Structures are given as C-alpha cells and as structure tokens.
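Note that one protein chain of the assembly has been removed; the remaining protein chains are unaltered in position.
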Amino acid sequence: MEDRKQQEQASPAVRKRVQDNFDRQGLMAHLGARITEIAPGRVHIVLPSRPEVSQQHGFIHAGATSAIADSAGGYAALTLLADDSEVLTVEYKINLLAPAVGDHIEAIGTVLRSGRTLTVCQLEVYGVRDDGERKLVANGQQTLIRVSGDGGGTR
Amino acid sequence: MEDRKQQEQASPAVRKRVQDNFDRQGLMAHLGARITEIAPGRVHIVLPSRPEVSQQHGFIHAGATSAIADSAGGYAALTLLADDSEVLTVEYKINLLAPAVGDHIEAIGTVLRSGRTLTVCQLEVYGVRDDGERKLVANGQQTLIRVSGDGGGTR
Amino acid sequence: MEDRKQQEQASPAVRKRVQDNFDRQGLMAHLGARITEIAPGRVHIVLPSRPEVSQQHGFIHAGATSAIADSAGGYAALTLLADDSEVLTVEYKINLLAPAVGDHIEAIGTVLRSGRTLTVCQLEVYGVRDDGERKLVANGQQTLIRVSGDGGGTR
Partner (left out) sequence: MEDRKQQEQASPAVRKRVQDNFDRQGLMAHLGARITEIAPGRVHIVLPSRPEVSQQHGFIHAGATSAIADSAGGYAALTLLADDSEVLTVEYKINLLAPAVGDHIEAIGTVLRSGRTLTVCQLEVYGVRDDGERKLVANGQQTLIRVSGDGGGTR
C-alpha cells in the first residue's frame, strides 16, 4: 500500500515545480488551501472550513470550492507537461451537488486527455469530516491550454 | 440619465435583502469584494486587484474571478424572487477569455430566464483600469435553483 | 459474468418505460440510434457511423455525438424516477476530445446524483471499431429536472 502510494507520486522535480507555482498564487494562501498530493495527471488540494471561506449559511462558498477545483485541475495538467510549460484555464463547468459541509473540502483534478495544445480534466470536490466521512459535493470538467513559461500564452 | 439609473435600481427592500445576504458571506469580505449595483435581474460586484487574490503571474486568479461572477449571478436571480426565497447555484460554466488585468475586476450577473424553480443567468467579468479602460476577461452561464429561506433547498 | 449483467439491468417495467419513450423520439430513429443497455442509473445508446450523421471530414458530427449523449443521460435519470415522472434537460456541457471515428459510437449516461428535483449525469461517448477497439471521444456533464408526465414541467 505504502509502495503503491509512493509509485503514484510524481517525480521530485515535477512535485517541486507544481509546489513552487502553487506557492506563488496569493489566492491559495489567502484562502488557506494547500496541496496534499501530486501524482502524474492528478493533484489534490485541501481547504479547511472557516468563516473566511463561507457563504451565508456557513457552508464553504461555491466560489472557494470552484477556486481549488480549478487549481487542482490546472496543476494536474502541469504534471504531464514539459518543464518550460505552463497552463491557463480556458474554461470550466462545475455542478454544485450538495452543500459543501465538512471540516475541510478536498478537490481532486484528474487529467482525462492531455493533448499537444489542450488538456481536459475532470474535477471532483469532496466534503470531508474529521471522522473520515466523505461526500461528493461538486463535480466539474475543465479545459486548459499549454502556454510558454512566461505566462504570455497563445490563447 | 440620472433618472434612468434611478429607475433601474431595485427597490430599497430588495437592495437591503441582497446586501444583507452578501454581508453574511465570509468569502466576499475576505476577498475584498463589494456590491456596486443592484438592479432588477442584474447585480454588479467589484473586486480590487491585490496580492491576496492573485495567481502566479500577479493577475487576478480565475478562482476569484469565478467567485464574484457566481455571486453576481446568484444575487441577480435573488432580485426577482419573493422575499422568503433564496437561491443555490446548481452549476455554472465560465470561459476565461483573457488575463484578468486591471486595477479591479467587475462581475455582472444578468438574469436570462427566471422560472418557477430555475433561474438562468449570464455572467460577464471585465478587467477595469483606473483610467476607465474596460476589457471583457471572462464570460459564463449559470443555473440556479430557488430554495426556501433556511438554505435547506429541494435541490 | 452473465449473472452480473442480468443483475445490473433495470426492471422490465423500467426498461419498457424507457424504450417506449425512446421510440417516440423522432430524432433518435432518424439518426439511426438505438438503446443497447438500460441499467438502474445508467443507459447506453449506440449510433452507427454513416454519411447521414457525418461532419465535413466524414467523422460523426459533434451534433450527433451530443444528441445521443444527451439522450443517454436523460434516460439514465428516468430509470431512477417514479413511473409518472419525466425529465427535461436543463443544460449540458460536453468536451469533444477526439474525432468521433469508428464503426459506431456508444454514449453512456450515468447518474452522479439523483435529487428530488434535479438529477446530474456524467456523459461519455466512445468511438468503437468492429474489431472492438474503443476510444473515449467525448465527455460531458448534464443537469436534468423532473417534470410531470405531460411534459409540462416546472422548469
């Protein structure tokens, strides 16, 4: 089990590249999000529940849910691209399936198709309680475009 | 002109209801967003650019762009519903058309169709410079469902 | 294996209800589509490749791909609802991942969440060659609303 997990992780170089990029995103730090897993074609981001990310009923705001889902997909795409590439989100669509309850939410971005120019990801967000109970609270689909590392892009 | 603008505003009761609801959303305050216009079927939300809402190149993060677009649509829907109703976002789709540059971004949610159960909104986000230059940076479409005021919902 | 398949099928009453509804859709017959599997929360629709459903390069047209994907999701939703219910598509989003090549395409609609009012489905379309090779050519997500059986609906 431990071995399997190890095997699934991206290379140290890829993990560093993803983490460094993430650390430059002011919004992720401001929300309190952190990356918890970086596998080839799959990245997990966790966001603890707290008043600063809530909507009017105290659940996690759809905007925060979407923000970490979008980022998880973007970094999942990045794990499969060459060192000097970056990605930009072209578009995404997300269904909010249930109130984002739980002690934290976990977004999982998974690459469905990695092409020369475009990457398509599946986005899932789970509400997770500290006792381990998990529930799918959002599900989405995202299109990204590969750009040169200066963020200029050919979009 | 002044008259037209006045006429376009929602009633004081509706505006209060929208503003009160907005003020209970921890995320909007945490991001630094504020409502700037509440018309029947249309709401504007502004978010100033600052490091706390940025992505890795210093532009406003797609997650922040989406969050205020989603909220603008939700409140636009709310302006057309009875007093004891609330809305939940069922889903939305957003295209990020250009880097969200500018001194602030402005999201405009506009109701396309207001039905008994569902409301469909158009979402637009503009990057705005202090000198007044505006550019469309995101465009989306959103579906919302009316729920009873306790946030329970029949989704 | 045979048992498993049997088990997964919807009840004869549900299958009849789905098939009867499908048979009343002029478009499905006109395209040449047919239902190949009706399981609880999952329906498969197959469309053979032929000039009448092609785009300009001879691949199956995205419009035909989408049409059977949308129908597969709608019928998947219907399998989980009471006898006197129908569903209407509220919206869907689909990514065309690759040219829809193959001797036929197979759309699979799977219910992700079945609520009192709304159902959310995942849509997949595979290009299938007669030699059995399969490739995912489209992936989507769909929202449906339950309506009374006269098609009136509360949308």
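Order of writing sets the chain letters: A, B and C. Residues in each chain are counted from 1.
Operating definition for what follows: contacts are C-beta pairs under 8 Å (C-beta built on N, C-alpha and C of every residue); 3 or more make two chains touch, one makes a residue touch a chain.
Quantities reported herein were computed from a predicted structural model and do not represent experimental measurements.
Among C:15, C:34, C:61 or C:135, the one in contact with the hidden chain is C:61. Hidden from this view is one chain, which touches chain A at 90-91, 93, 115-118, 120, 141, 143, 145, 154-155.
The chain not displayed touches chain B at residues 93, 95, 97-98, 112-113, 120, 122, 136, 139-141, 143.
Hidden from this view is one chain, which touches chain C at 21, 24-31, 50-57, 61-64, 66-68, 70-71, 86, 88-96, 98-99, 151, 155.
One rule holds for everything that comes next: only the chains that are shown with their structure count from here on.
Two copies of one sequence, chain A and chain C, touch each other mainly through matching residues, since over half of the numbers at the interface are common to both. Between the two copies, chain B and chain C, the Cα superposition rotates by 180°, quoted to the nearest 5. Central chain by Cα centroid: A, whose mean Cα position is closest to the mean of all protein Cα atoms.
Centre-to-centre, using mean CA coordinates, chain A is 23 Å away from chain B. Chain B and chain C have centres, each the mean of its CA atoms, that are 34 Å apart.
Note on chain placement: the centre of chain A and the centre of chain C lie 29 Å apart, centres being C-alpha means. Annotation for chain A: residues 93, 95, 98 touch two or more other chains.
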